[in-house]
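Notes to accompany the following structure.
Note that one protein chain of the assembly has been removed; the remaining protein chains are unaltered in position.
Right, chain A next:
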Amino acid sequence: MDTIFAQATAPGKAGVAIVRLSGPRAWQAVSELSGPLPAPRRVALRTIAGPEGVLDEGLVLIFEEGASFTGEKVAELQLHGSTAVVEAVLKVLSDMEELRSAEPGEFTRRALENGCLDLAQVEGLADLIDAETEAQRKQAQRVLAGELGEKAEAWRRDLIRAAALIEATIDFADEEVPTDVTPEVLSLLHDVRNGLSREAAGVGIAERVRQGFEVAIVGAPNVGKSSLLNALAGREAAITSEVAGTTRDVIEVRMDLAGLPVTVLDTAGLRDTDDVVETIGVERARERAAVADLRVFLVFLGEAPAFPPGPKDIVRVSKADVVGEAAGRVSAETGYGLTDLVAEISGKLSDMLGRSSVATRERHRIALERAMDFLDAANQVLTERGDMEVAAEEIRSAIRALESLVGRVDVEMLLDDIFASFCIGK
């Protein structure tokens, strides 16, 4: 059984962040970080240090097997609530043997398996799980829609092809398939390995960190979305005009809002239209807005938003300079209400800060590194031993490690590739 860990507190600007570990190596891992352990259920102040030096000062707390939330050995680190500190501690933990970051719901799952939750607690799980599921779904959509999505798509294609070539020589040995696929497989693996390595080295991740949050401005045509974007950015980024439907695609402007890296999306006006190009724009606008971290709905006075805002979304009446200044209104023209709007946006984003980013970045990095290890092993097997079935196993493991990035690849996809490439059927 692996030992799992995760940040247990909602991330953000809180003073304290708790990292929880559960499993056979939980105590040992914490003692490697913080020295002698306190007695179970007693709190001790310790210096938390990784192989590269001191990370933080924090509280350490351990629970015995059978007397913890999950029923396993559990340890908790109470750290200062800084994203950098938490990220550094998670990284050190993930480098330890037999430790890995927990899947959503995994602590609960273990508690359930060990009979450590009562019925009332089980009933209460629904909300938590709903939120985790939603967060995961959004993350997956963002990976697919973003820049990483294109890279992931190429990796996926190459890995499927490499696996299919090998499987063709194994499962269709009696057929007219090429016997020596090794050079092509090696070249495919090499390309993927390079891509992963660049990504893991932080190029892609740094980009995404810089990119930060996404805030979408949505609303009817001509309600003033582009003007609001320009006002926020302080420059003419989007084309603004009096003609409805000017912004046909999604325009992105990166900016710094109250110290947070934010990409503001100016989306096409939401309305039914016969213009084909504009229809596509509207569709894209809806999609992008749906996966953004936050939506600002801009409406004409007395009108309802084009689709129901989420609980965290912001609604503003536009053109306060025309309809009159009041709470909940904003004017791109005069700047009325802008400070208030920026404060609300940054407040909501700060609440979310870390939640997806730290965990997701860390998860991606771990996935990339594990996949690279498997690809290296596959490469070694192919060049030194030539055992196709063992190489196939390494590639399969690499694909599984990348599942969160490239999606699930199953045997049917390999077979599709094989049957499309070779004339099978003696």
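Basically, a residue touches a chain if its C-beta (ideal position, glycine included) is under 8 Å from a C-beta of that chain, and two chains touch if they have at least 3 such contacts; residues count from 1.
Throughout what follows, contacts and distances are computed from a predicted model.
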- line: From "tRNA uridine 5-carboxymethylaminomethyl modification enzyme MnmG", "Glutathione transport system permease protein GsiC", "Dipeptide/oligopeptide/nickel ABC transporter ATP-binding protein" or "Response regulator", the UniProt protein name for the chain not displayed is "tRNA uridine 5-carboxymethylaminomethyl modification enzyme MnmG"
- line: Contacting the left-out chain: of A:108, A:318, A:331 or A:346, that is A:108
- request: Among A:52, A:174 or A:274, single out the residue that touches the unshown chain.
  value: A:174
Task: For the chain that's not shown, point to the residue among A:8, A:59 or A:424 touching it.
output: A:424
Statement: Contacts from chain A to the absent chain lie at residues 2, 103-106, 108-109, 112-113, 117, 119, 122, 125-130, 132-133, 136-137, 167, 170-176, 384-385, 387-390, 392-393, 396-397, 411, 414-415, 419, 423-426
